[in-house]
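For this depiction, one protein chain was excluded, whereas all remaining protein chains were kept in their positions.
Take a look at chain A:
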Amino acid sequence: MKNNVNREIPDKILNEYHYEDFQSTDFLNPVIQRVAPKVTAQAGPSKVVDSIKQVVHDTVKDGMTISFHHHFREGDDVFNRVMREIIDAGYQNLTLAPSSLTNVMNDIVVEAIQKKTVTNITSSGMRGSLGDAVSHGALKNPVIFRSHGNRARAIEAGDIKIDVAFLGVPNADEMGNANGMNGAAAFGSLGYALMDAQYANQLVLITDDLRPYPNTPASIKQTQVDYVVKVDKVGDPDKIGSGATRFTKDPKELKIAKMVNDVITHSAYFKDGFSFQTGSGGAALAVTRFLRQAMIDNQVKASFALGGITKPTVDLLNEGLVDKVMDVQDFDKGAASSMKSSPNQQEIDASWYADPANKGAMVDKLDVAILSALEIDTDFNVNVMSGSDGVIRGAIGGHQDAAMANLTIISAPLVRGRIATIVPKVTTVITPGDSIDVVVTELGIAINPKRQDLIGQLDKVPGLPVLTIDELQQKAEKLVGTPKPLEFTDRVVALAEYRDGTLIDVIKEVKD
């Protein structure tokens, strides 16, 4: 049957995995019964154990769900160490439920799949050799992709039941009081990991920096922690976050950034006390710089910046142009290192950030979100998951969540090489067109026809050509030609949930 974004979801999938199909971006006001973790009480003087091998032996059993966070990103040393012990010990049928999977984790997950150590995966996304393996049918059960807000919801609702969470931290004391902002491998906010800390039945902290008790500020508290393991290294600081963020010189990115800035500043939302979220791409960083100047020129200050944080956003905080930075993760060293010295850079967990099933998430208070896309279709649906060859290479991240903003802007080049970005139909729908308001390309912008108010505000801005989304699509196709449709088998290799836990699309095995 076809869901509300016109995607054919096989009945077999809906029935077998107990899904409802996607209906609406409106979550309404359901009453939700949350789950609670099992707690093994202890009162000893220390939780420090000798080795990962020992703690894996004490905690993991066949068939369990294990989780990790991805705050160390490409500098992660914890995931590989733990998975090595788990694979070598011969465990089978585990469900892997990390907040996301970065490239350094790919090869060992592929190995774990081949050895049947891991038979189920839920994640924000995946790329590289792992995405390739899954898209070619390596895993019998479909992977479930969830946004950061939806992962929080799924954990709270018991859709993801974490038996053991292995969380790497750059510091901890012998009882497990830990934060993400101090130590050699500091990464700033522990936002995504705080869900695991709160809901996992067993929580193992892995650190390379054991500090005197009590270690504060404590984002993860000793009340939540079962074991602390000391290792020589949890992460490579040079790969955790990119270094100094470079201001793009790419004229196309700059043009897009300037147009995004024009859209924001000419919208009714650009007024004192507004709020925004930007990503970490070249164009998004450039937008932050243009926006800074516009805020100074117009004497407008923002009440908060949300989400994944970069140094340019922290600079706005330090300049007094932004009152608060609400920080679920840090993309670069500048943002990570400023958290400890800046009381207005508030660490928030994934639920507070973006979960629809709570008593209010920050994304619902968000005015402007600037997001990227691999593909956008003429119904404004966005794909951030499947590459141009149909292979999984992306992550939902907070895309579906931040798109709840009053003004959601997708910034993307019209074409990348010979691949059109604006297409008649996206390969995979991740974020529904209903939550997208403006698409900005170097050739012009398209406004969702549902937003007549925005059309009125942006219609006559100099240097901001307003086209229909169909016109943009036709311009792209004229440039690159008409592609031959991708071929897939009937086998479903991944399920893409919407942030409310309904099924928005399925991803099928690629045919080579």
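Definition applied: a contact is a pair of C-beta atoms (placed from the backbone, for glycine too) under 8 Å apart; a residue touches a chain by one contact, two chains touch by 3 or more; residues count from 1.
One rule holds for everything that comes next: contacts and distances are computed from a predicted model.
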Undepicted complex member, UniProt protein name, chosen from "Carboxyltransferase domain-containing protein", "Citrate lyase acyl carrier protein", "ABC transporter substrate-binding protein" or "NADH-quinone oxidoreductase subunit N": "Citrate lyase acyl carrier protein"
Sole residue of A:S388, A:T421 or A:S435 that reaches the chain not shown, by the stated touch rule: A:S388
Sole contact to the chain not displayed, among A:A157, A:A184, A:I455 or A:L486: A:L486
For chain A, residues in touch with the removed chain: 388-390, 416-419, 479-481, 483-484, 486-487
